[in-house]
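Step one of this worksheet: look at the structure below.
Note that this complex is displayed minus one protein chain, with the remaining chains in position.
Letters A and B name the chains as they come in the text, with residue numbers starting at 1 for each one.
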Amino acid sequence: MIKIDLQVLGTLVSLLRKDGFRVLGPTVRDHAIVYDEIRSYEDLPIGWTDEQNNASYKLVPTEGKSLFAYAVGPHSWKQFLFPPESPLVRSRRTNGSMELSGAQQAPHVPLAFFGVRPCELHAIAIHDRVFLEGPFADPWYKSVREKLFIVAAQCTHPGGTCFCASMKTGPRATQGFDLAVTELPKGLFLVEAGSQRGSEMLIRIPWHPAEPEDVSEAERLFSAAATSMGRVLETDGLQQRLYANLSHPRWDAIGHRCLSCANCTMVCPTCFCSTVTDGTDLGNTDAQRTRLWDSCFTADFSYIHGGSVRPSIRSRYRQWMTHKLATWVDQFGTFGCVGCGRCITWCPVGIDITEEARLIPEQTPEAQPTSQ
Amino acid sequence: MPEADVVLDTTVESHFIPRPFRVLRTKRETHDVFTLELKPEDGSPLSFRPGQFNMMYVHGIGEVPISISGNPAKPETLVHTVRAVGGVTFAVRSIHRGDILGIRGPYGSVWPIEAAVGSDLVVVAGGIGLAPLRPVIYEALARRQQFGKLILLYGTREPEDIIFEKDLEEWRARFDFHVFVTVDRAIGNWKGHVGVVTGLLPKASFDPANTLAMICGPEVMMRFTAMEFLKLGVDPAQIYFSMERNMKCGIGLCGHCQFGPYFVCREGPVFPYPRLKQLMTVREI
Partner (left out) sequence: METLKPILSQHPFFKDLQPEYLELVTGCASNVRFDADSYMFHEGEEAGHFYLLRTGNVALEIATPDRGPMVIQTLGEGELIGWSWLVPPYTWHFDARVTELVRAIALDATCLRKKCEADHHLGYELLKRLTVMMEQRLAATRLQLLDVYGTNA
C-alpha cells in the first residue's frame, strides 16, 4: 500500500494518456457528475459532494479539496463497453447478390476508466458475465474489455440512495481493478495495485509507503461507510420471496406510480437489453443494422404478433425488478443489482427498489391465489 | 428428465452477421402461410436439430425468428414455413425465387426425440405449430422402429388453413402412423373432424404410462392440450412445448425473449412442461 497526493494522482492521468489510453472519468457537467474524457486532473470534480434521495439529485460544493466525496451520478461505465448505439451489420444488395459484413469496428484507442466505484466494478463484472461468458460472446465488448485499464476509487462517502453494503459490492473492492485509490482527509490517497499492469504503473510515479495509521484510518472510513448507507436491502431469501409473490397487490400499487419512462434502465449499470434497428439508403442498396439500448419498460418490448405479452406497466415493472433481484440469480449466479441507488435517485416519481423489496412479504398470505 | 442437447458454433464474429441464402422455391400453403426452400450461397449446409430456429433477415427491413421446417437429414436445402403476420414476414411473403435472405442460426433447444425412444410418441400441432414439428416427424419416420405408436393430432382453424397437405396425405397412407386432422369450424363439404384438437386425444390410442408428447401451437392450445394429457395419466415430465417470444438477437444477449428466468432463444424454444407450469399461471409474465 502506498501513499500519494492529489498532484501525483494527476500525473497518473497524464501517464495513462501518454501511454495512448483515452482516459474517462468523473467530471462536472449540467449540475451533475458524469463520465467523460479526462485530459488532466483539472477536469476532475474537486471539491464536490452530492445529496441524493428519491427522485432527487443535487451537487453541492464542499469546503475542502476532496476528489471523491460524492457517490455515483446518472452515468455508468456501461456506455463505454456497451455503447448506446453501435453498428452491427452491413448488407449490400447488388445484381441479385447480397454481401453481408460486420459493421462493428474494434476501437483503436484503448480505454482507461478513472474513479470506478466498487459497486461499479461489480457491475462491470456482471456485464463480463453477460457479454463474454455465455454461449455467444460480443466481439466488440471483448476487444474493448481486454485492453481496459481500471483505476478504482474505494468509497468513503456513501450516497443518500446507496446500498452496496447490503448487496455485498462495497464500499471497498478487493479485486477487478488495476489500481485502487482510497481518499484520506488532508488530500492524501492510498493506492494499491490489483494487477501486473497496475504494479508497473506505480513504479513510474513518486510515492511514499503508507503508514499503519493511514491504513487504519482507511479501515475506519470503510466501516463508517458500510454502516451509514442511504438504503438497506435484505437479500436473504429475497429471490424466493419474489418468486412466491408474483401476484401480490403491491405490484398494482407500483404499477399506478410507475410512468414506464425507462430512466431506471438507462442509468442502471447492469441493464443490458438491446434492440436492433434497420436502415437503408434511398435506393435500398446499402442497409445497416444498428444495435441500440432498449428497455423492458417499453410497451413493445415483449411484442409478438397479436400484442404485447406485458401490456400493463405493472407487469413491466415486475419484470424489471424480478429480473434484477430474482431471475438474474438463476441466469448468471449473482444478483443483477449492485446497490448503486441510481434507479432510486433518477426515478421521476421516486420509486425505491429497496422499499418495494421490503414490502414483498415473508409468507404467501392466504388471500393470494394458489398459482404459486 | 433429459437435458435438451444443443449444438453450438461459438465462433465469436459469425453470430451477429447473417449468411446469405438464395431462395430456390416458394410454395403457397394457405392464404397467409408459405414455405421457402433455400440454399446457402457459400455452399455450406446448415445442419440443425428438430425444434431449432433461425433468425431470418430481409435486406433493409429486419429480422424475425422462424422455426426450421425441413428434413434434418437433408440440410443442403434449408426449409422455412412462414406466416405473414407483421412487417418482416409480409416482406418475406413477396420474396421470389432467386432472391436472397440472410440467415443466422440454428439456435435454440431441440425436441427430445432420444427420450422418446421406446415410447409412444404423440405429436400435437395447432395451426402453424405443425411447421416446427415437421422436422421431428421426418426424423421419427426415418427411425420408425425405435418408437412404439406414432401419432399426429393436427388442429387448425378451417380446412383452407391446413398446411403440408402433401405430407399429410403421405403420412395418412402409412399403417404405422396415425394421423388425425381437425378444424375449429367448417362448411358442409368438409368430411373430417370438426372440434378442438384436444378432443382428438381420447380417440388416439396410446399408452399414457409410456408416452412422450410434443406440442406446438398457440399458447392457449398448448396449455389445454397438456391438461388433457395429464388427465389421461401422462407424466408431466414427458410433455414438451415449443414457446414463442419476441426476439431481437436469438443468442441470449438482447433480453427480449425472457420468460421468467429462461431465455426462450437459449433454454427454449422447446421446454419440458414442468418448467413452464408455474410460469404459465402468472398473467403477463
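The rule we apply is simple: contacts are C-beta pairs under 8 Å (C-beta built on N, C-alpha and C of every residue); 3 or more make two chains touch, one makes a residue touch a chain.
Not measured: the values here are computed from a predicted model.
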Option touching the unshown chain, where B:Pro18, B:Pro50, B:Gly70 or B:Gly127 are the choices: B:Gly127
Contact residue for the chain not shown (choose from B:Pro20, B:Pro72 or B:Gly217): B:Gly217
Which residue of A:Gly96, A:Gly283 or A:Gly306 touches the chain not shown here: A:Gly306
Residues of chain B in contact with the chain not shown: 32, 83, 85-86, 126-128, 155-157, 161, 182, 184-188, 190-196, 198-199, 203, 217-218, 220-221, 224
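In the analysis below, only the chains that are shown with their structure count from here on.
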Chain centre separation (chain A, chain B; CA means) in Å: 39
Complex interface listing, chain B residues touching chain A: 8, 10, 12-13, 15-20, 41, 57, 59-63, 85-86, 98, 100, 102, 244-246, 248-249, 251-256, 258, 260-261, 263, 266, 278, 281-285
Chain B partner contacts - residues on chain A that touch it in the complex: 88-89, 91, 93, 96-102, 104, 130-131, 134-139, 142, 246-247, 272-276, 278-280, 284, 287, 289, 294, 296, 301-306, 309-312, 314-315, 319, 323, 326-327, 330-331, 371-372
